[in-house]
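Quick one: this structure, given as structure tokens, is what I'll be asking you about.
The chains shown are only part of the set, and none of them has been moved.
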Amino acid sequence: MASSVFSTHGTTRFPEGRNIFGDSNKSNLFHYKKNHSPATLTHSSLLSKNRIQCRAIEVQTNHTFLKGDKFQLEDVIEAQQFDRDTLSAIFKVAREMETIEKNSHGSQLLNGYLMATLFYEPSTRTRLSFESAMKRLGGEVLTTENAREFSSAAKGETLEDSIRTVEGYSDIIVMRHFESGAARRAAMTANIPVINAGDGPGQHPTQALLDMYTIEREIGKLDGIKVGLVGDLANGRTVRSLAYLLAKYDNVKVYFVSPQVVKMKEDIKEYLTMKGVKWEESVDLKEVASECDVVYQTRIQKERFGERSDLYEEARGKYIIDGEVLGVMQEHAIVMHPLPRLDEIRVEVDGDPRAAYFRQAKNGLYIRMALLKLLLIGW
Amino acid sequence: MASSVFSTHGTTRFPEGRNIFGDSNKSNLFHYKKNHSPATLTHSSLLSKNRIQCRAIEVQTNHTFLKGDKFQLEDVIEAQQFDRDTLSAIFKVAREMETIEKNSHGSQLLNGYLMATLFYEPSTRTRLSFESAMKRLGGEVLTTENAREFSSAAKGETLEDSIRTVEGYSDIIVMRHFESGAARRAAMTANIPVINAGDGPGQHPTQALLDMYTIEREIGKLDGIKVGLVGDLANGRTVRSLAYLLAKYDNVKVYFVSPQVVKMKEDIKEYLTMKGVKWEESVDLKEVASECDVVYQTRIQKERFGERSDLYEEARGKYIIDGEVLGVMQEHAIVMHPLPRLDEIRVEVDGDPRAAYFRQAKNGLYIRMALLKLLLIGW
């Protein structure tokens, strides 16, 4: 099953027969793909008889986060890949990255490594964040925001063929795609690590990680926190991923505050209940704000409303973070937002120390630096 | 007042309270923003109560151009920021940059620094020039020609929010924008240096600097020169900026040679008169060419004429630099052009040593190298 392929217990794939990509000797890049003892194999599946012979093998390993150990993951595809211990260890690396970025020029940690940003739809913000992360560590970047050209209707190349070409030019692929599941397909094909930088309505795992990192960094803990999720809870992949990750911690309480038309869907509520996370829906933003450690605001996306711009306008104006809401928040609490924002957080809030959203954006840099380091050279 | 913020007397802004961007410790990057003695403060203004607490402070300093001294400017926004002494000192640095570029590979002067080119409208020529400048000095670049996406109607993010995000990923921002005044807004927001690479009909200060540098480099002086400005004088921001800078020098004489419909506007004429610069309008290009040290030709821009293509064709053919015009020019004189050109300078002129326009384009590289060096590490 595909889900086991991306488990946090470690995964590897052994290409068999003649190496069709000509790079099996690149041991310095891929040593972490090779150090599995055959004795630890628990599962294998032959992906295809006639195509590339590739086994997806799940390996049971204990968590090891010692310097020099290989990273538990080959690819970063979805938020659910990460367990508490791994998250905690990643966050420690992200903290080290803060120090590197602030106190020195030109870390050469990833010197000689080449990252390809393969963006099938433009996302300048995310792309710049990844490229900055790579360059801050001394790595180099191949950029394309034109990746659709690879698979244009006129030419009709499959994603798999494109990945096989690009992996010949780079050491790691950061991919943004318009189709849910595309990142997983890329990872199944590639012999180098793939990071999902958003695949349509699917996942955007580095956003979820930077959100969790921001909460821990600002509040000082992840157990026992109260989080208010505000705005478009139906369509925002951000808040859905966040809910999945919050469920890994103890004594978390989640509040949903959203216009009726974009309420949190049942699947997430059921998941939280199953995991023992307390949650409630509320229509009173101020009351929630006064209770919470984190108020996580999101943008109401106009495009979801089609021609009903009246409904959009109504939904959009309903829950705004302004000076008044800020006034009832606790001293240690923070306001978060995945950005970009329109006016769902008023500009007047920006100057308050509790406005954490630009620090949150910056944390994206540290999380991405950490993941690039871990995927390319390990702990 | 905004204008004092960008004066050549030195300016700084101190973010107060909790550092909302998390990078105040980046002392190696920003030390030049900090070395002001409080005793020299002459003016302060609180930009906003509720937003980022930021004081715009003008500091009276004497000119210091000694190695290691900080640069007088935080940002490069408009040509008027520069006085004679500063221009002269910058040109000296530009000459050093010529030597670096010609005689050695891989200067590492800006190793570890990251420049973001944030282009809200494409300008391949200007972008490549800045990126080459950064890379010739060992720095790295984050590129976007897609910056409009940041502020698309659909998403509606403000320029200020975009800048706050990008400054988290880079050490200096080079911005091209379609709106006059955008560069200044960016500079007011950013805690890292901003260079204006053209903001709509507003300013394009690095072009003005490279023009002045070219004149000094080719003619050997800036005082006492005679300059003929030819072509579209009404709409060209280039010739307007040049006029402002020429007015800083002694005994300059300016000739305006343009079709009636695109004559130099009154404001510049009045400014020159006020500054004691002699100027005259002429319809005789050859006579002017025979008098001048510099003949500065510009392109007649079709888009300014709307549906009156007859007027365009008439204007366009009126003043052409060809072999005949060249024939009357003095031996030491030069022809300049900001490029791209159509046929307002005939190809037959290119081979003449007095055709300086490609050397002028190359000087843009040296000026930009100099400014990047000065803004990032000082004199």
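Side notes on the structure shown:
Order as written gives the chain letters A and B; numbering starts at 1 within each chain.
Everything below uses one rule, namely that a contact is a pair of C-beta atoms (placed from the backbone, for glycine too) under 8 Å apart; a residue touches a chain by one contact, two chains touch by 3 or more.
What you see is a predicted model, and the numbers here were worked out from it, not measured in a lab.
Every protein chain here is a copy of the same sequence, 2 of them drawn, and the whole complex in this file adds up to 3 copies.
We adopt the following convention: only the chains that are shown with their structure count from here on.
Separation between the centroids of chain A and chain B, computed from CA atoms only, is 40 Å. Residue ranges of chain B in contact with chain A, taken from their complex: 17-18, 20-23, 25-26, 28, 48-53, 111-114, 116, 140, 142-144, 146-147, 149-150, 154-157, 161-162, 164-166, 168-170.
Of all residues in chain A, those touching chain B in their complex are 98, 101-106, 122-125, 127-129, 131-132, 135-136, 143, 145, 302-303, 323, 339-342, 347-353, 355, 358-359, 361-362, 365.
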